[in-house]
Each structure stands twice: as structure tokens, then as C-alpha cells.
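Take this structure, written in C-alpha cells, and hold onto it; I'll ask about it next.
Yeah, one chain of the complex is gone here, protein chain that is, but the others are all in their spots.
Showing subunit A:
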């Protein structure tokens, strides 16, 4: 039986009539840690949004566990097991931390799981969404996505603008999730962090996959990645 969890086949997508993602084909196996890298504006966020059903798909197919989900709305994809932590975090400012979590609850999940993963949120449970720091907002966004019991979780630049200590803590959480068997797709501009986390790395440029390699190979030969996407690897 195939171990492929998510599959994109010749996907062309964008906003309105504009094509941002151009003929992307990609397979992600169960439990895999995948990093997507690339400069600003190459389509990383659009690729995640397309998987989530939030863009207009012009061509190609997306399959989850072998079943086509191309025509499904984003809430249906979420219920089938795709979770996303958006770059904008999208915390509901008018709700408290606890209420934000309850809004993401599904049958069989409990907000105590979120508090176990992020004890800081338990301390701040009665605070409004607007009263949280950037790091706390990110924790809340991740916890809320996990309450939906996703099999695959898409993380869109989750460390952007956060203090190093918070980045380190969140990377620890991502490792823990992956160790528990979650399939994790990490979009990250910090190549060093991406390589430290992922098993496989793909690079996007102008909406196309221009490079794909095992992270271990890139760690020993970083100039290859630099050549393709023009990013200096730290």
C-alpha cells in the first residue's frame, strides 16, 4: 500500500486569473518532515493556501490519501486532516485564549492538550487575543490548528519576527510533533533552521519547484541550494 499522504499533480493555481503556482507536482509521505524554501514572493504561501483550498486552482489535482480533494472547500479539507498555521496567525482578537481554542475544537480533542503542549497558554487563558505577545499568538495559532487533529500540518513561516528563545522552543515543539508521527510541512526563510528540521527540502522560484533534495545532502553541500535560490545559507 502506498505511503503517500498528500500528492500534488501538475497544480496550477493563483488568485483570480493570475497564475502564481505553475505546474507543481509533489508527493509527501506519512510522517515526513518537508521544508519549502525560497525568496519572498516565489509562491510558498500560495502553495500552502492551494493545498488548503484557499486559492483558485486552474489545473492539476490534489489528492489526500489517494482521494481527490481538488473540488473540496477548505473546511472540508481541514476536517479530512489538513491543518494550517498561517503566516498572519489570525488570532481572533475579540476572543480570549481559551475561546480561541474552543473555536478550533473537534470531536475527541480537548483544550487541555493545547495547555499541555504550551503551558504558557494556560497561564494566559483568560487574556484576550489582542493582549498576547507575538510568540504567544504563534503558540495559540499552532495549538488551535492541532486541536483539529490534523494528519498533516502546514506551517507558514512560524518563526518570523520571534525572539530566538521562542524560535528554539517552537522548533522543539515541531520536532515533538514530527516524532509523534505528524507529517509536517515547514515554510521557512531561515535555511539553517529548515535544514535542521526537515528530511527533505524543496525550493520554489517563480511558482515552480526548481530544486529538491534530502536535507542531509544539503547540509554537507550547501552551495547547491544557494546556486538555485540565491540565498546565503547560514
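Keep this in mind: contacts are C-beta pairs under 8 Å (C-beta built on N, C-alpha and C of every residue); 3 or more make two chains touch, one makes a residue touch a chain; residues count from 1.
Rule of thumb we're sticking to: contacts and distances are computed from a predicted model.
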| item | value |
| --- | --- |
| Name per UniProt, for the chain absent here [options: "FAD-dependent oxidoreductase", "D-amino-acid oxidase", "Spore germination protein" or "ABC transporter permease"] | "ABC transporter permease" |
| Candidates A:6, A:145 or A:159 - the one touching the absent chain | A:145 |
| Selected residue (touches chain absent from view) among A:3, A:25, A:71 or A:94 | A:94 |
| Interface with the undisplayed chain - residues on subunit A | 52, 54, 73-76, 78-79, 83-84, 86, 90, 92-95, 98-99, 102-106, 111-112, 144-145, 147-148 |
